[in-house]
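Here's a slice of the assembly, chains where they normally sit.
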Amino acid sequence: MTDTLASPGVAATVARLREQVCALHAELVRYGLVVWTAGNVSARVPGHDLMVIKPSGVSYDDLTPQTMVLCDLHGTPVEGDLTPSSDTAAHAHVYRTMPGVGGVVHTHSTYASAWAARAEPIPCVLTAMSDEFGGDIPIGPFSLIGDESIGRGVVETLAGSRSPAVIMQNHGVFTIGADARAAVKAAVMCEDVARTVHLARQLGDTVPIPQAEIDSLWDRYQNVYGQR
Amino acid sequence: MTDTLASPGVAATVARLREQVCALHAELVRYGLVVWTAGNVSARVPGHDLMVIKPSGVSYDDLTPQTMVLCDLHGTPVEGDLTPSSDTAAHAHVYRTMPGVGGVVHTHSTYASAWAARAEPIPCVLTAMSDEFGGDIPIGPFSLIGDESIGRGVVETLAGSRSPAVIMQNHGVFTIGADARAAVKAAVMCEDVARTVHLARQLGDTVPIPQAEIDSLWDRYQNVYGQR
């Protein structure tokens, strides 16, 4: 591992990811997805069995690129003195199991966690949900925190879904993406639709979107939306 | 088209509208009507078959006057390299069909989108709603995104209403105005009354406002309110 980190290319990549992951934590704050020290973002170091993740129990105000913790994909720190997030084992399990995933985010965002406390998936009744999630946002199992149970629940639940977000029962949200920014986007959109569908349901029944229309919206968003 | 854009008067107008439309996007953020890259504002170039609109999938932080996309009224870009909003065809249809409209706004603002998910119009039970909307805010049909279907639904729904806002089923809000600022105002007020009426209905029945009073309030607001 020491040899790997001594390579100038890897060192530059890790430095860039420390900057990016630190900055993305500020997006969690800006969008109101986290309070105090809860929540975390990680990024895989592409091509290496390494990840960069938030330190445990450190305030968002005190995060700097240097406080981000570099770990191997079993969650063991390989640089620095800080203890990584207590969700590190879950992130590491996702990276080991899902090779296409480059970023993972975890939050207790309010509305999504309210669905979590009822263990109820969010039904796809919005075009914005069809775009980003391609259907319902599924519920993952209850697990204790600290070991790989959560990671296994995340991976197993996402395996049966187009959704980059899973709502873990009684807990909160995990999202994945091709990189950390995409995972943060999924976390932001997950809370946004969790809130809108919650409110919609408060005053009556929602109108379902036919599956063919969901498919069509999802396909367009994945392939046409944005800049090429 | 090249000839038109080469005219100094048109170039100055387009430059001014790029500034204004860019600045109005910041109002959507300030009032919490949009998250991530969702939502868009456009303005007609008065006297020309041209409009200025947000680029597709670009963050609000990264918007500048130069990133706004100048399109014809079929949604085809006529300057620059960026792809316009995926709602461009809807905006363009509104401008082609409603000559008095100078600005269009689209958002997925939270409370309005909750009414959208139930396909339920917002009843006029507030004086502020009588002022700005002159009655209920109507529901438009479900449509796929990307072609003119949404634009047709917007125009057909607004044709039967005083309201400058329409809530599109399962989707979100479109608003119109004499200029882009008026359309942004309608989007802000639409979310404001969507939220207040939502909350009112949570705890019981609302008190209707008689139609004659709605008419009186609307007339005063259109003709007396503000500076002359």
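Order of writing sets the chain letters: A and B. Residues in each chain are counted from 1.
What we mean here is this: a residue touches a chain if its C-beta (ideal position, glycine included) is under 8 Å from a C-beta of that chain, and two chains touch if they have at least 3 such contacts.
These numbers come from a predicted model, not from an experiment.
Number of identical chains making up the complete complex in this structure, 2 of which are shown: 4.
Keep in mind that, in the parts below, only the chains that are shown with their structure count from here on.
Matching CA atoms, the turn from subunit A to subunit B amounts to 90°, rounded to the nearest 5. Subunit A and subunit B have Cα centroids separated by 32 Å.
The residues of subunit B lying in touch with subunit A in their complex are 35-38, 55-58, 82-83, 86, 108, 110-111, 113-120, 142, 144-146, 169-172, 198, 201-202. Residue ranges of subunit A in contact with subunit B, taken from their complex: 31, 125-128, 131, 185, 188-189, 192, 195-197, 199-200, 202-207, 209, 213, 216-217, 220, 224-228.
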